[in-house]
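Apart from one protein chain that is not included, each protein chain of the complex appears where it belongs.
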Amino acid sequence: MIKVNYFARLRELTGKGEETLDRDSMTVAELLDWAEESYPGFGADNVQVAVNEEYALKEDVIHSGDVCAFIPPVSGG
Amino acid sequence: MIKVNYFARLRELTGKGEETLDRDSMTVAELLDWAEESYPGFGADNVQVAVNEEYALKEDVIHSGDVCAFIPPVSGG
Amino acid sequence: MIGFWNGSERKIKMKPFEIVDTPIEVQKYMDYVLHPSAGAVVVFTGNVREWTHGVKTLYLSYEAYVPMAEKKMAEIGAEMEAKWPGVRVAIAHRIGELQISDIAVVIAVSSPHRKAAYEANEYAIDRIKEVVPIWKKEIWEDGEEWIGAQKKYPEKGVEQK
Partner (left out) sequence: MIGFWNGSERKIKMKPFEIVDTPIEVQKYMDYVLHPSAGAVVVFTGNVREWTHGVKTLYLSYEAYVPMAEKKMAEIGAEMEAKWPGVRVAIAHRIGELQISDIAVVIAVSSPHRKAAYEANEYAIDRIKEVVPIWKKEIWEDGEEWIGAQKKYPEKGVEQK
């Protein structure tokens, strides 16, 4: 089980703050592809993924129990 | 009558905060020379003069009624 | 770098890198970074501006991935302490609805000498805008939008500095 969090534009687009994927493992790239297919307009090209509160590379592998977050371009300050 | 103010090191050296000179006019250079002669250790080379709250040049003329101040190197902040 | 001793029970209990949902009191963060070896304190606040590019903002709404945002702010603090030895840092960012002139972010930096305090402070806000997962939505009279520069997925993750 992989948990994913949605924020800002993506939270509004998906209509949810979080959900759980029934997977044992997948790469960050695979997670982004899944999101793009599941949610038209997701815009995965401009979204980063954090795994366990750390920015991850596309080839990094996500394991069951990890907490992921889709990070659209930040705009704090 | 020309009024002069002393601050910081010069106030302590002269033992006074201000005094009045019985002159009608003099240049800034003359005022500095007078101070150097009157108060050994005045160190006029490192003292600027303000006339009516504005920094003055050595050749500027001070007139009766003006308020002068000896300004040793500043160290605010 | 968090929770060091700095001379006051009250200060020890403060969280120097935090996301808050209530108005930011600047004095608290200034007090936190002040200590007897500090000769300078530089504080930055980012405030909600009424007009941006000729469009009138009604209010802003900020959202954060709170635990990661606090972690990233603490990392920025550690970067600052490594680059400018002797600085002490506190950063807070507010989330929720903010009105005109409200403080969105405060950065307090103390240093023995002033130059490092200015430089480190400006570094902090630049880094916050790069890496801290916080998002701003502008709400105008005729619409709203989540703000954020488009950028490609980094090849090597977010740049480490």
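By letter and in written order, the chains are A, B and C; residue numbering begins at 1 in each of them.
Convention: a contact is a pair of C-beta atoms (placed from the backbone, for glycine too) under 8 Å apart; a residue touches a chain by one contact, two chains touch by 3 or more.
Here the structure is a predicted model, which means the values were calculated and not measured.
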Contact set of the excluded chain (shown chains only): B, C
Chain not shown, touching residues in chain C: 26-27, 30, 34-51, 100-101, 110, 112, 114, 117-118, 121-122, 125
Residues of chain B in contact with the chain not shown: 5, 7-9, 11-12, 45-48, 50, 53-58, 69, 71-77
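Operating definition for what follows: only the chains that are shown with their structure count from here on.
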Rounded Å distance between chain A and chain B, as computed from the means of their C-alpha atoms: 73
Interchain centroid distance [CA atoms averaged], chain A/chain C, Å: 25
Residues of chain C whose C-beta touches two or more other chains: none
